[in-house]
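Removed: one protein chain of the complex. Kept in place: all other protein chains.
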Amino acid sequence: MLNNLDFSVIPLALPAIGKGLLFSLQLTIVAMIGGVILGTLLALARLSGGKWLAGAAKVYVDLMRSIPLLMMILWFFFLIPLLTGRPVGQENSAMITFTLFQAAFYSEIMRAGIQSIPRGQVNAALAIGMTYWQSMGHVVLPQAFRNMVPVLLTQTFILFQDTSLVYAIGATDMLKAAENAGMLYGRTVEMYLFVSVIYFAICFSLSMFVKYMNKRIAIIR
Amino acid sequence: MKKLHALLALSVACSVGAASAQQLEGTLKKVADAKAITLGIRESSFPLSYLDASQKPIGYHIDICNAVANAVKAKLKLASLDVKTQAVTSQNRIPLIVNGTVDLECGSTTNNLDRQKQVAFAPTTFVTNVRMAVKKASGVTDLDQLDGKPLATTTGTTSVQLVRASEKGKNLNFKEVYGKDHADSFLMLETDRAVGFVMDDNLLAGLIANSKAPDAYAIVGPALSVEPIAIMLRKDDPQFKAIVDDTVKGLAKSGELTKLYHKWFESPIPPKGINLKFAMSDELKKLVATPNDNPAESFKK
Partner (left out) sequence: MNYHWNWDIFFQTIPSGDETYLMWVIHGLGWTVAISLAAWVIALVLGSLAGILRTVPNRRIAMIGDVWVEFFRNVPLLMQLFLWFFVVPELLPRDLSLWVKQDMPAKEFITAVLALGLFTSARVAEQVRAGIQALPRGQRNAGLALGFTQAQTYRYVLLPMAFRIIIPPLTSEFMNAFKNSGVAYAVGVWELVFVSRQMVEETGGQVIESLLVPTVLYIVCAYAANRIMAVVERRSHVPGFIVAK
């Protein structure tokens, strides 16, 4: 069968696959930005010392981290409209799910980042009259964030790969678009091979970039 | 149930007469408020509902649903009605109807009693026979010949149970393989992972027509099941149900439905201009003459 592979359908399928890729990237970027913000807040909540706040954040993070993303995608898709009484569409549903889900992972990274900053710096900040939140915002977080950039990026590229799971709710990411095209033209194997190459190219470049960042940060230290 | 029927009859009567004077409720109210209606579409249910080359949903059921949308627009006297589409899958179509994400599901849903507990159906617009696609070269003509052989079907479809039931009934033992969607199941047949693929015959015809070598495949064997396929809507929504019913019955009566059938099943269709050459079944001809929304159970003798 491989000797009669026919890649001539790829140009025909390219617009649809491009559109799918755009959605995969959009989903990744939205979930990354939203997830890092929410994740940082969760990390701060866990380190705040407030019993209830820290406890709630811990439960949230642990729960999200022990449920498969595939199940989470299905849950949110069915539950959001049931709870809000308003349909949100599969694309929006995917973005909400990914943001809330990734926040748990980003929060663990940020927590590690915050804890890597010597305690003395917080004390120093408090000593010069900053409030707790000021010391976090001006002293701790900028450094924590910087230290954790490579790890955050690594998590993001896992996130990008995970966007392939949204087919479960009928959102059209790159893989789904390729499958649709494959079905339309009777060329599923060619489409699978083609998008594998695209995924590899994107993820490989990203992982090279992470390596480069790692080196740069190592020099700064 | 009786009460419901009475209510239905009443509302149909109302909708004929003083409809506009009546308070809007259910889906009609929702549509009137939002000036939008959402159609649930399938991405690969040839040729009932699928995506063309530019990812736009088209198909036999899409045309019928658009006719319903026009009827709703006329009834509500709206200057404009935004017709939105939302892709659904066989797993989420019922929940999405129930929770209001979509107002009309225009895919390929079997009308059966189990589903009628949660949703309602328009009069049947298509009848499918669950049969088997094979490679002609294999010489297989019946399910009986597949004892001990791999047989494909798609996860999350009623065919999974039909295959298991026929195994039990005939004391056969297939090696069932499951594709996550029809394209994967067909790929299993194409790559010899499976010797047969059991599915709705219209879907099989579409997959075969779109394949690399359409002449290499055949649809064989007796029907494992005869199923009425219908457009799905929310339950207990008499006003909307009346419009949907009237529209579909109107299309059937005017001959428009037969024309649409011809357009999608017996003429070249996008994207590749293939012709399914899928003549209208006797069951469907009967239903066009006397439209009804009886469930699959009433088709079993």
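Every chain is named by a letter (A and B) in the order it is written, and numbering of its residues begins at 1.
Basically, a residue touches a chain if its C-beta (ideal position, glycine included) is under 8 Å from a C-beta of that chain, and two chains touch if they have at least 3 such contacts.
Only a predicted model underlies this, so the values are computations on that prediction, with no experimental measurement involved.
Across the entire complex, the residue among A:Ile117, A:Met130, A:Cys203 or A:Ile217 in touch with the chain not shown is A:Cys203. Contact with the undisplayed chain is limited, among B:Asn70, B:Gln161, B:Ser254 or B:Asn275, to B:Gln161. One of B:Gly59, B:Pro95, B:Pro228 or B:Pro291 touches the chain omitted from the figure, and that residue is B:Pro95. Listed by residue number, the positions of subunit A touching the unshown chain are 1-2, 63, 65-71, 74-75, 78, 82-83, 161-162, 164-165, 175, 188-189, 192-193, 195-196, 199-200, 203-204, 207. Contact between subunit B and the unshown chain involves residues 90-92, 94-95, 98, 114-115, 117-119, 149-150, 155-158, 160-162, 164-165, 167-168, 175-180, 184, 187, 191-193, 195.
The rule we apply is simple: only the chains that are shown with their structure count from here on.
Averaging Cα coordinates per chain places subunit A and subunit B 36 Å apart.
Taken together, the subunit B residues at the contact with subunit A in this complex read 38, 43-44, 50-51, 53-55, 86-89, 91-92, 95-96, 99-102, 181-184, 186-187, 190-191, 207, 210-212, 271-272.
Residues 1, 4, 6, 12, 15-16, 19, 74, 77-78, 81-82, 85-90, 168-172, 177, 179-180, 182-189 of subunit A are the ones touching subunit B in the complex.
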